[in-house]
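Missing here: one protein chain of the complex. Every other protein chain is in place.
Coming up: chain A.
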Amino acid sequence: MSLNTSLLISILMALLIVRALRRFLDLPTRIPRLNALLTYIWVPGAALTLLATVFRWRTDQLDELYMLFVLASVLLVLARLRDYRPARTLLLALAPYVVYSAIELVLAVTGRELMKRYDDIFETSQGFALIWLITFVFIARSQKKTLEAERLLREEETKAKERIEAQNAELERLVAERTATLTTQAEELQQALTELKTTQAQLIQAEKMASLGELTAGIAHEIQNPLNFVTNFSDVSTELVSELEEEQQKPQRDAELEADLLADLKQNLQKINHHGQRAASIVRGMLEHSRASSGERQPTDINLLADEYLRLAYHGLRAKNKSFNATLHTDFDMSLGKVEAVSQDLGRVLLNLFTNAFYAVQKRKEMQPSINGYMPTVSVITRRGPDDTVEVRVRDNGTGMPEGVQQKIFQPFFTTKPTGEGTGLGLSLSYDIVTKGHGGTLSVETQEGEYTEFIISLPA
């Protein structure tokens, strides 16, 4: 028993071809099922070998037949992979050789004569087919390389794209995060702003109440005086009436005395009325001061307003510090007439300026107690200013202000007083009232250690 050696060699070759094909075309991933089948490429060969051995069928064409089968299988595989360019090229490379092999096989079986006659042609054809095959195999290889390179490039690109996308996503996430943070912050700021506005309103009200507190003592004193007169004049009037009654009982009535008594009575009633009015006007002023401002400008007697608040401020300070004393000096232009103003607002400004003035002279007196002849003086002067304006000047001969302080006095919350004594809102509110509320100006002139003068200028 002898094996068909050439067939065995063919099987080996088939296995090699399959292996090469698998590697070259990456069959396991491209066509896994066909690839699995290719594993059994040896089976037909083995079967043929077995048949040949069993039936002692010896023929030279068996291996060629098997080879043709193998080549056909390869063609089939390549045909299935025709979309892949190197596979197509291989198909092209293999086709002439397969055709040649098929013809040769057919002729080998049917017409040996023909083959013998055209031996040269067949030889040439075989050589040509082989060269063609090899050439195109090389072409396929280079195509594969090119494709591989392209694939790599594409992969790179894809990776880069993915990286960029990942980065984009990350950036988007960051942006969203930042936006959320900013939105939260904006909301928080908005809330803080609302709270600040509320606080500001409360502070303004507190400042108003604080100035009212300063007023209270002054008001009490101011009311006390007229009330004392009311009491005294009514008491004395009762006495006068009794005396008059006594006089009327007398047999000899003194007409002159009676007339005197009646005149006095009349005068007293006028005095009572006068002082009652005085007290009433002070109470009215206090009520006006504490009431929320209507903001409406009305014709206001600036001289009267200044005088009233000067006294209130003075007595307010006196009530706190009884040893304090100051000369009040008023110099009013009686021809001013009335000025359009919100009297309670302007009253607050004046009160604030007077309170500051008294504070300054008091401070100077405390600082220089030894200086004899220092007379704390607070003056208020009304004048017609330039360009049809009315000026109210509040001047004190107190401590004055250094340059640094002077620049800041109209800023909210700036105060030179110890913590808890001043809100630091007085002058800033005054500034707003004069400028925004009345379209006027509020300015200051000062000399440290000498004087301070605030000038309210209002359009007449």
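One rule holds in what follows: a residue touches a chain if its C-beta (ideal position, glycine included) is under 8 Å from a C-beta of that chain, and two chains touch if they have at least 3 such contacts; residues count from 1.
Quick note on the criterion: contacts and distances are computed from a predicted model.
Look at the chain that isn't drawn here: its UniProt entry, checked against "Sugar ABC transporter permease", "Urea transport system ATP-binding protein", "Ion-translocating oxidoreductase complex subunit C" or "Response regulator", names it "Response regulator". Screening A:Gln224, A:Gln298 or A:Gln411 against the full complex identifies A:Gln224 as the residue touching the chain left out.
Among the residues A:Asn325, A:Thr389 or A:Thr441, only A:Asn325 touches the chain that is left out of the figure. Listed residues A:Trp42, A:Tyr66, A:Tyr84 or A:Phe233: the one in touch with the omitted chain is A:Phe233.
The set of chain A residues touching the chain not shown comprises 221, 224-225, 227-229, 231-233, 235-236, 239-240, 264, 267-268, 271, 275, 314-315, 318-319, 322-323, 325-328, 375.
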